[in-house]
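Here it is, the structure, as structure tokens.
Apart from one protein chain that is not included, each protein chain of the complex appears where it belongs.
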Amino acid sequence: MIKKRNRGHHLFLSIYCAVVLVPFIWLILGSVKSKTEFIINPAGLPKYIAIENFTNAWNDVNLSQAMMNSTIVCLSGVFGVILTASLASFAVVRIRSRVGSLILALMIAGLMIPVNAAVIPLFVLASDLGLLNTRIGVIIPAIAFNLPFAMLLISAWMQNIPDELFDSGKVDGASFIQLFISLAVPLSIPIFGAIAIITFVNIWNEFILSLVILSGPDMRTVPLATSIFRGVYNTNRGYISAGVLITIIPVIIFYLLFHKSILSGISEGGIKG
Amino acid sequence: MRKIIGIVLACFFYATSTFGVTLDFYHLWPKGGPTISDDCLWDGVETFEAENSDIKINWMPDPVDQWDVKIKAMYSAGKLPHVFATQPADFQSFKDAQLVRKLNDVIADDPDWGIIPGSHKTIYNPDDGGIYGIAFSGYFELIYYNQKLFDENGLEYPKTWDELLNVVDTFVDAGIIPFATGGKDGWIVSIQSHYLMDREVGFDYFYDSLMGGKRENTWDNPGYIRAFDRLAKLAKHGAFGDNVLANGYGDGASLFYSGQAAMFLMGSWEINSAKDSENAEHIRMGNYVSIPGGQGDQTAVTRGYGKSFAIRAGLSDEEDKAAVKFLKHITSKEVSLCQLEGGELTGTILPEGATPDVPRLMIEHFDIFDNAKSSWAAYGEFTLPAMYGEWNKMGQQLMAGKIDGKEAARYLEEQRLKIHFNE
Partner (left out) sequence: MWKTRRDFWLFILPGLSIYAVFFLFPIAQALWYSLYQWSGFGSGKFVGLDNFITLLSDIIVIISIKNTLIFILLSFTFMLPLSFLLANSIAKLSPSPSASFYSVVIFLPCIVASVAVSQMWEIILNRNFGVITYFMLNLFGTKGPNWLGDENLVMYTIIFVNTWQWTGLSMLIFSAAIKNVPKELYDAAEIDGAGSLQQMIWITVPMVSKTIMINMLLITFGTLRAFDIIFIMTDGGPLDASQMPSFYMYLITFKYLQFGPGSALAVLILLLAIISYVGIRVIFLIIPIIVSANARANQAAIMKYKKRLSQ
């Protein structure tokens, strides 16, 4: 069935995939072990399924609220990033100018900057603007942090859209914004998909920003909630595993549903960049 | 029509303006956090709000291990919450910025409050005699030990340094880890190192050199050097396991409770976990050993009031009154009783005639305390965070056998001049 010459490839890939999947399996097994069982039996099948790990993790830190907050923040952030980056990329790519190239370079240079350095000044700024402990206070900086990567990929992608398409549009009397909406956007869906997942994951996992700007159980995002049960005083590995598992499952589900567009978007965006 | 709207709006504004005060209350841990005090405090908040309908409390709980990042961010923006929990180390940084309200007047006004004298030692500014915080969480730091393991190996709990070495050697031979926590977490190393330092030299020396600014008291003195060498010696004898830096708080606790380690030098907050652990009935409390020739009090125990509540300075009259009222409520005798029953010590005395139902281990803590001639808070509370970090690091280096006492002391003295005096 498998062609002879492909056997080597399959072997290689399967081994690597096993290495990838095994830690996840241990995480899942571990998440249902009680505190004491984990100490005696970290690797094998659990003798007793400790569902309370999940229920405790869920309730103790109000994960449902955290999940909702994270989702709101992430979706808004993703939307914001794609909107602003696509608009800016389109302008820079379609209207070639020195100022445009400069702005593009400035935005992409953000990739090199260590983000943690900006946290304290951001806190002061957010507090002056009255954005503390609001989701907006996290969403807007999150958009700013994710713009560099988005600009990089989207501008590269748009550059590869052939000029002729736009020229014919121009001839037909379309305005700039019409060209954007009817031509650029539909053609860029794959790269938008890639940016969506990467930005979603980045914002979902954003910790220090949320820590500093948010406070209180109502506004907490998932990483903040997770760190509570990961805290210095907790030694129940099963509980921690359950918590970690809960927080990565939504992203994994999202990924499995949309993997086709995600993978193709990244790979094609990658080479064009 | 416009007139009606105007009146409605006026009523609305009037109503909201007389609604009252909302206080931001920043505590270290959320409800359900690692210690009992949080539940007691939460209940305290609820009863307070019930009794004071015009004051609302906005509780701001945050992640356990990053709370200090948060408070520092707030501090650096000059925006501390109205009432907040602070650790002595952070307070050292805050007090100079004058963001904290002096509490001497409200304490003097209310002798019934019940604050234990001396509990404010670390939230105290010697320059102006100001008390800036009310302790809500105190602790002892003593050794939990597993009596069964001692019995099985024909050992008695050590009272002197030589007995300790003997105990360590015997346990190592039997494949048991003498001290559960090794050098992974710097702060745990400092508990051991300051006991040694205190036994050798005594507390006043330390307090004077860093709080009182007595320049001639340095790290570079023979007593401290001996203390550091003793720490290194313990590590060399295998007191912390075969890999000295491997065991931190989490692993150490697991090792001790599962009977793989014999002793656990830890704070009284651990009582809660200890009393419910698998080996609970075998756990006893012991004081640190005495050092031959030591200048300090050989019976002294570490007894501190780590965390305190403070009020932000510069509040409006109304907010200030509300904040003081709130502070009194959450550090009241009733809340104190609740905390004590959970194994948590506070800076407030108990209500008259209260008979708390405390765990056995807590009683043992108090027994040792009663037999001690003196007690003092953990040394780390009296020093700036940067200095504390360096000291922890030196402890780890000593344990790992990378340096000896003399080098450690000299390095610390260099750092002290840099950090405390900017030289």
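We call the chains A and B, going by the order they appear; numbering starts again at 1 in every chain.
Note that a residue touches a chain if its C-beta (ideal position, glycine included) is under 8 Å from a C-beta of that chain, and two chains touch if they have at least 3 such contacts.
Everything numeric in this text was worked out from a predicted model, so none of it was measured.
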Any idea which of B:Ile107, B:Leu155 or B:Leu245 touches the chain not displayed?
B:Leu245
Missing-chain contact among B:Ser254, B:Asn272, B:Ser332 or B:Thr348 belongs to B:Ser254
Which of these touches the unseen chain: B:Val21, B:Val45 or B:Leu99?
B:Leu99
Where the unshown chain meets chain A, residue by residue:
5-6, 9-10, 12-13, 16-17, 19-21, 23-24, 26-27, 30, 38-39, 41-43, 80, 83-85, 87-88, 90-92, 95, 97, 100, 103, 106-107, 110-122, 125, 140-141, 143-145, 147, 151, 170, 173, 175-177, 180, 197, 201, 204-205, 207-208, 223, 226-227, 230, 237, 240-241, 244, 247-248, 251-252, 255-256, 259-260, 263, 266-268, 270-271, 273
For chain B, which residues touch the unseen chain?
68-69, 72-73, 75-78, 93, 96-97, 99, 183-184, 243, 245-247, 251, 254-255, 385-386, 389, 393, 396-397, 400, 402
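Basically, only the chains that are shown with their structure count from here on.
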So, in whole Å, the Cα centroid of chain A is separated from that of chain B by 38
Using the touch rule from the top, collect the residues of chain B that touch chain A in their complex.
26, 30, 32-34, 58-66, 69-70, 73-74, 76-77, 79, 185, 249-251, 253-254, 258, 278
So, in the complex, the side of chain A touching chain B is made of residues 36, 39, 60-61, 119-120, 123-124, 127, 208, 211-212, 215-217, 224, 227-228, 230-235
